[in-house]
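The structure follows.
Just one protein chain is left out here, and the rest sit where they should.
So that you can tell them apart, the chains are marked A, B and C in the order they are listed, and the count of residues begins at 1 in each.
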Amino acid sequence: MSMTIEALADFMQQAFPQVACDFLVHEEEGELVLEMRIEERHLRPGGTVSGPSMFCLADVSFYLAILRKIGPEALTVTTNAAINFMRKPEAGNLIALPRLLKVGRSLVVGDVLIYSKTDQGRENALAQATMTYSIPPKN
Amino acid sequence: MSMTIEALADFMQQAFPQVACDFLVHEEEGELVLEMRIEERHLRPGGTVSGPSMFCLADVSFYLAILRKIGPEALTVTTNAAINFMRKPEAGNLIALPRLLKVGRSLVVGDVLIYSKTDQGRENALAQATMTYSIPPKN
Amino acid sequence: MSMTIEALADFMQQAFPQVACDFLVHEEEGELVLEMRIEERHLRPGGTVSGPSMFCLADVSFYLAILRKIGPEALTVTTNAAINFMRKPEAGNLIALPRLLKVGRSLVVGDVLIYSKTDQGRENALAQATMTYSIPPKN
Partner (left out) sequence: MSMTIEALADFMQQAFPQVACDFLVHEEEGELVLEMRIEERHLRPGGTVSGPSMFCLADVSFYLAILRKIGPEALTVTTNAAINFMRKPEAGNLIALPRLLKVGRSLVVGDVLIYSKTDQGRENALAQATMTYSIPPKN
């Protein structure tokens, strides 16, 4: 039921063509990592990445992490999301590391850390998000 | 120090030209109400408004409610945001009602309810958000 | 299926005898209001009410608001709770005002505002909580 990184990239392209071009799906040490290409339209005055853009990155990365685990359930929806903005992003692409803490029958809970791509040591998380997704019942 | 509805609309146009065209600032019974024009790019498969779009609406409405109270502090930033998605939006514009619960020297805390514009009685909130903004020290 | 204020007080006494003595269930203008008797053991250094005590008040008030609506479902459980501590409580009893925003088949979402009992005008909320409860499927 699980999906490969390539299958995830294809799925995103078909299901969400509007946003797919913003994202690159990677794998690092067996974990899914999502990169967001930061463009002018993601920025706020002062050159910082807007909150909604970081929220979108967290949301999409967590969604892909769920699909990777349970297969292509396009109807899976966010029910709760909480995000802490901790540091001002530098210019340049962002990286999201989603983590599934519980995959239940109807709810999936986990968190996401967001870093600058240039922060190779993953020392200064820019934002932390906690997400709950609902999986529709099969019938 | 407080701003009128007209001054808020002007401020948004100047400070955030990328997003200003998506929003209409209203006043209802003395309270600020923010309307979001829903366009194709805000939608997800099935015609529902995307989570990041609703997050953006909550964020902008709360930001404007702060400016309305304390004046034009463009550097005010979101530090924490939590959103519950409760009902699937119908097609059409959305309305956000922000509420300031505490305006401190360095932190502002409050919440936002989001409705369909057609839900005149404000009976079925689509989403509820809790926001914390940080006000930079003056010096 | 809904419960009266008296039935709620009885239910709490039977189901949660450990905590029932801390709480008084009231009704104000048709809304449930929960009062917490603040004792020495709820306090922290400086005389302020501890965070976990306020969390408990929010949690119990929201639970009772659900029972009032759907009847005695003792197995209903909290799945997500977020609380903002905004002002330092004065000495004396606290009041919680729960509000149900969505009562679905499996999830109930809403919020709670906490005030000092002496804040008659309900002007300075001490804390704001957002809660999600899960209702177990009936079978």
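Definition applied: a residue touches a chain if its C-beta (ideal position, glycine included) is under 8 Å from a C-beta of that chain, and two chains touch if they have at least 3 such contacts.
Every value quoted in this text rests on a predicted model; they were computed, and no experiment measured them.
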Query raised in the report: Since one chain has been left out of the picture, which residues of chain A touch it in the full complex?
Result: 82, 84, 86-87, 101-102, 104, 109, 111, 113, 124-125, 128, 130, 132
Requested in this report: Quickly run down the residues of chain C that touch the omitted chain.
Outcome: 15-16, 18, 41, 44-46, 51-53, 55-56, 59, 74-75, 77-86
Query - chain B residues touching the omitted chain (full complex) - result: 79-80, 82, 106-107, 132, 134
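Everything that follows uses one rule, which is that only the chains that are shown with their structure count from here on.
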Query raised in the report: Between chain A and chain B, two copies of one chain sequence, what rotation angle (nearest 5 degrees) aligns their Cα atoms?
Result: 180
Query raised in the report: So, what's the distance in Å between the C-alpha centres of chain C and chain A?
Result: 34
Query raised in the report: Counting in whole Å, what is the centre-to-centre distance of chain A and chain B, each centre being its mean C-alpha position?
Result: 23
Report summary line: Flagged in chain C as touching 2+ other chains are 82, 132
